[in-house]
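Take this structure first; my questions come after.
Of the protein chains in this complex, one is absent; all others appear in place.
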Amino acid sequence: MAEKGLAEKVRETQVWKSIFRHGPPNNARNRAAVVAGNVFLHLHPIKLKKSGVQLGYTWCMGGLTFFIFLALTVTGVLLMFYYRPTAEYAFNDIIALKEHVPLGIMREIHRWGAHAMVITVWLHMFRVFMTGSYKPPREFNWGVGVILLVLTLLLSFTGYLLPWDQLAIWAITVGSNMAKATPVMGHGGPGAMLMQIGDFVMVSDKNDVRFQLLAGRFVGEPALLRFYILHCVFIPLVVGVLIAIHFWRVRKDGGISAPL
Amino acid sequence: MSKKLEPGMAYDMKKLNKVFAFLSILFLAVTFWVFLDDFVRPWKAVQIQGLKVKQAKIDKDLAIEAKKIDDKKIAEFDAKIEEGEKLHASRSEVIEKLNEDLNKLDLLMKAETIKNGQLNSNVSATNFNWELAHSHHSKNEPDLFKLLKKYKKEFAESKDRMKGLTTQIKTAKKDLLATKSELTKALREKAEFIGARKLLLQARKTTEIDPIFVIRNAPMGDFLDPTLKVRQVVLNDITDDRYFQHVPKVDRCMTCHLNIDKKGYEDVAQPYATHSKLDLMVGAKSPHPMKQTGCTSCHGGEGHRVLDFNAPAHTPQNAEQKKEWVEKYHYHPPHKVPQVQFKVGYVEASCIKCHKGVERIPGGTVVNEGIRNLEKFGCYGCHKIEGWEHKRKPGPSLEKIASKVSKEFFKNWVWSPKAFNKHSNMPSFFSQANNSKPEHMKKNITEVNAIADFVFSKSEGYRPFSKFSPGNKARGKKLIEQVGCMGCHGVEGFEQDSKKINAFAGPYLTGTGSKIKSADWLVSWLKKPTHFQEDTIMPSMRLTDREANDIATYLLSLKNKKFEDLKFEPLDDKVRDDLLVEYFSAFDTLEVARAKLAKMDDVARTHELGKRSVGKYGCFSCHNIDGFEGRAPIGPELSGVGSKPLTQFGFGHEYDVEHSRGGWIKAHLQAPRRWDNGIDKPFKDLLRMPNFNMTEKQADSITVALLGMVTDYIPLRGVKSLDHHEKVYAEGMKVANKFNCVGCHKVKNGQWDETGGDLLKKEEYADDLNMGPPWLVDQGHRVQADWFHNFLKNVTPIRPWIQVRMPSFNLSNEEINALVMGFQAGAKQQTFVDNHAKIEWTPGEKNEAKRLFDALACASCHTTGFNKDEAQAPNLYLAKRRLRPSWIKKWIMNPQSILPHTSMSNFFEDGEPSEEDYFDGSVEKQVEALTKYVLEIGDIELPKAK
Amino acid sequence: MSEVTRNKLNRREFFSYLSVGWIAFTAACAGLAGMAFRFSYPNVNFEPEMDFIAGRIEDYEEGVDERWKNGFGVWMVKEEGKLVALSNICTHLGCVPNWMPAELKFKCPCHGSGYYTSGINFEGPAPRPLERYKIGLTPEGTIKVDKTKLYRYEKGQWDNPNSFLSV
Partner (left out) sequence: MKELINYLADPIRSFPITCVLYFLMMKYYKVVGTKKFAWIAGTLFFITAGMFAMDPNFWLIITWPDNIPISILILSVGFLTWFTLYKCAENDKRIEAGECPIEALPENREKVWAWPNLVYTELFAIIAGTAFLIAWGILFDAPLEEPANPTWAPNPAKAPWYFLGLQEMLVYFDPWMAGVVLPGLILVGLIAIPYIDTNPKGNGYYTFTERKMAVSMFMFGWLVLWLYLIIVGTFLRGPNWTFYGPFEFWDFHKVVAEYNVNLSEFFWVFGLKQALPGNLIIRELPGIILTILYMGIPVALTFNSLNAIFQSIGESKNKFLNITMIAPAFKCLAGIPAFIEKTGYIRYYIYVYLAVIMAMLPVKMVLRWLFSLKYIIALPEWELNL
């Protein structure tokens, strides 16, 4: 009998077997088992229509978006070790990332990844529309997708403030000034001046939606902290949950769309 | 089972619904609870009560205002208004016409504005294009230029038209306004008349609790624009220490102390009262406005906490108040708080945090007293205090002690200084609470003997330069009173005055005859103190031999028989050896220690114990003793004592002492040995802090000063920064303080204790201040710098009628400069004044000045050089060299504004000249002429008197 | 028990327990959501103060007063019976214009915008007049300027009684 190869020997160890409960995926049974038995892979169906794996059809934009989201999560968590969201430190910490933090290039990857995610998520929507994949039974998932797209923009927007440089605060100032113009709820919007009884001003720069967003009348340290929390914790959590729903619905709605 | 369930069901659905309903209601209730819990905060109740307080005040003001307004007057106004309205109505045709015109003009204006705007934008855009084309030499430049010209011309024309229209509109509007001018006027008059009331009524409205108030402050609604809210100041210049980070201090005290910075609530109970010193603290116009200084910077405590009454670490003034607070606010003493609030009397401690480098802090009555007492009792000798390191030692040098007192006196004195001189600043070390046991006494006696032997053995020889010949005791006593010894010393025989003056720079002179070993020494000392001790602050009074002998005779006549008779127990060799062995064995075995002792002879043993004891009791801290130069002070440092954690204070078994920093310090000062009570300690470890026999007031004041010595970091911009003048002034005052200038002279108008002039409290001067030492108010402006310098170097009397003598101080050149510069800076004056130029007279002026000088009878007081009468005022022939011309003018103009008590007449009361016939009655001209005259006679050689 | 009565009973029970449960549950959840909402509005904020006490009316002469320019960025202008608090921020690019007493105008050093004492722009690139701040009297009779409230000429807000003090 020929000597068993090293790979085979490893496969026969108890440790290996305790982790992977099937043989190499080179036959039908194991190909099914590898997908079904792996917590990450079991998002996929065991078999799917050929058109669904063709790059020409899917552009793989949804997959890329998800992957970039993961990459951003990893780099983002790492960046948090060096970044302090305070007016006195934030800018210097970004400089530090560039100047002396080992592999501070993580920031570049995070930044460009964020932009890339905006692009891929748009292109994903473009493709889904062009293949009519929002049509029944996938209407609900399209809606989830639209919300995810908006959240992606918000993630990027909240992250924009964190370097705490001129680009950051003025971009957020311009952006958040729009909230000021929200009808009735923003102090610069239509109807705000009606919300006043005597000297009791119900909508002012001290209590409108923009104030709630910035925790202040202008982009200052409280806004930095608030955006940091939104960027690092709140929105990612919501996005994570929605992504789970999105994926689950892809499966439940019959996998990747294909001609009926 | 009574009931059959549906297949597939484990529970009855109804039951599930019931449980669900129950839990949901519980859930809802808890939700309400959490909002309520968050909403109800004690300070809101305080603020609502505060509204009532404010309302009461406004009502009071309104009542006053109402008295001013009488109905008749209002009726008058109303009539006028009615009339105005009628007039206005009668002109309706004109108004209609004007309105029509205005309408047309508005249209033209609007159209023109639009056209103008278009042209304006064309001009700017074309201008940019043309500039670009011009600088790039483009082909189309001439065309663009032509276009630009055209636009510019049109724009200018349009602007002209607009100006015309504007004027027309203005006129039309004016005319329109004129049609109701009577009405407007009447309305305005009425508004002005009742304006104050209207404002008050408006203000009163804000204190009312109406539905809008409720909505504004309702839970969930109160994020919009609540009226009940936490108020705060953020102090960027004063920081709190948070793990080496200095974060801006935040004080929210005004959340409850609503009116602390508002006038008019002085008589209201706390927390609504106005600050008691609004002009100095908290007030917007005071040097410490609330927004800049905050509250806890001075008061201590947790100013940013508003949860309840206990949160900000309030401290009750006394047990009574504590009881009241417990009942009212569930008060409990603050715990886990780094700095609790100061009691009311202790707040001044905080002044020291920011006011550094000055001798006295304006307005800090208690803390100044405390600093003065720290100095008086010489605390800084044994305890290091930052900034005090280079002060001279508080006690006299012992380097030549053998020539001054006898050894027997020395021992008895050291044993109990107060037995000899109850006013002595020298504290008591022995027969105190913790060392009065016989075995302790025995050891102490041995130590004192050894100290005396040691100190005397180290003493240098001294030979007095003058011989004593008995003089007149009565004359001596009189002299003591006259020449001004009491500026620094209390003297036996003048008990009344000594008590008033409270001078501290020198010892209280009592029992001198029993103390001083040699009369020759005393005469020499009185004549020239520096001969005995080079660095003494005791000045020479320029006494003649006879005067010195007279004074010495008086002083030597002061005897303390009882003390003289004391016999000090001799040294006990065995006790001495035991003590030494104890010392030697500190780091060695007893055997080695004994062997070491055995090698020493008897004298060496005594001196060794003496030396050790001087070190133990820290004698060297206050007295210069040969061989102890540069030794570190024996007491713990006091620099940061105000921030020392309370747990680091040893309260021992003293349970009645108030458990606070201040309580400990005060108790410690009054009875320093009390912490040994109930504790069994070996002799060598007994507390050594001596007893100063302080009064409670003294202890309190020192406590305040010490509590202020905190380690808090205050950013530079938060510290009181002295400007150039203030810095120089502070340096000068340090010298003035060292030599006790302020013992005799008052340097500023104002409170006694902070501005000096102790001697002036003496009975004879209190009646006529002019007889006492001259005030140095505005001295820097009064005298010229070089004169002042020379004067301090070589004192010559200025005021012949004053008996008290300006002494000749042992000042170094630097010290003189500091004094001169200090006074000069205090008055914001320059060093150099040019008054040596020839005086220029206008024609006839000199004669008239002379006549005025005579008419005012100046020479009747300033007699020197003019007549033979006794001088009542300074020599005018010296004025040119001594005084600054600008000050002379100021002085002549209104002497009382500088020195309220001066006997110099005010010739220009209320700006009116008393002699109107001269210089056309012009005040300026008269003053100018008199000044010139006085300056000119300075050029004349002084006529030889007599 | 007939089918009908049972249904009725069921319905009654439905209304009594299940609906009460759901209503209370929903209300409580809404309350907790409200908590999160209210939590996002801080009760105190640390931003620099936007209002200040500007002395008394008598303190001001006719014309432009610059005493609050450096501390608070406000010109006090007394003109034609009105005292107004004028912003000192150029409406062009936010530079700080200078007051030219000789020419009676504000002139921006950045791009040359010019304003009359009233704050109305008349030259340069400034798109609109300077803004006015809210101004009023306190019960003590002092002037209070509130920079949180702006009045803009082009919006016709300069007629608002809070935008000036009659003197």
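Letters A, B and C mark the chains in the order given here, with residues in each chain numbered from 1 onward.
As a working rule, a residue touches a chain if its C-beta (ideal position, glycine included) is under 8 Å from a C-beta of that chain, and two chains touch if they have at least 3 such contacts.
For clarity, every value in this text was computed on a predicted model and none was experimentally measured.
*Asks:* Which displayed chains does the hidden chain touch?
*Replies:* Computed over the complete complex, the missing chain touches A, B, C.
*Asks:* Which candidate, A:Val219, A:Cys232 or A:Val250, sits in contact with the chain we can't see?
*Replies:* A:Val219
*Asks:* Thinking of the whole complex, not just what is shown, which of A:Val118, A:Ile235 or A:Val250 touches the missing chain?
*Replies:* A:Val118
*Asks:* What residues on chain A make contact with the chain left out of this view?
*Replies:* Where chain A meets the chain not shown: residues 25, 28, 31-32, 34-35, 41, 44-57, 59-60, 63-64, 67-68, 71, 87, 91, 94-95, 98, 105, 107-109, 111-113, 115-116, 118-119, 122-123, 125-127, 129-136, 138-139, 142-143, 146-147, 149-150, 153, 156-157, 160, 163-171, 173-175, 177-183, 186, 188-194, 218-220, 257-260.
*Asks:* To test your reading of the contact rule: which positions on chain C touch the chain that is missing from view?
*Replies:* 93-94, 111, 125, 154-157
*Asks:* I need the residue numbers on chain B that touch the omitted chain, in ascending order.
*Replies:* These residues of chain B touch the chain that is not shown: 103-104, 106-107, 110-111, 114, 117-118, 120-122, 124-128, 131-132.
One rule holds in what follows: only the chains that are shown with their structure count from here on.
*Asks:* Does A-B or B-C have the larger number of C-beta pairs in contact?
*Replies:* Contact tally favours B-C.
*Asks:* Any idea how many Å lie between the Cα centroids of chain A and chain C?
*Replies:* Between these chains, centre-to-centre, one finds 37 Å.
*Asks:* Considering chain A alone, which of its residues make contact with at least two other chains?
*Replies:* 204, 206-207
*Asks:* Among the residues of chain C, pick out those that touch two or more other chains and give their numbers.
*Replies:* 41, 46
*Asks:* Sort out for me which residues of chain A touch chain B in the complex.
*Replies:* Touch list, chain A to chain B: 197-204, 206-207.
*Asks:* Mind pulling up the chain B residues that touch chain C in the complex?
*Replies:* For chain B paired with chain C, touching residues are 14, 17-18, 20-25, 27-28, 30-32, 34-35, 58, 124, 196, 199-200, 202-203, 220, 223, 229-230, 232, 234, 250, 252, 284, 291.
*Asks:* If we count contacts the way the header does, which residues on chain C are in touch with chain B in the complex?
*Replies:* Answer in residue numbers: 13-14, 16-18, 20-25, 27-28, 31-32, 34-35, 38, 41, 43-44, 46, 49, 53, 125, 137-139, 141.
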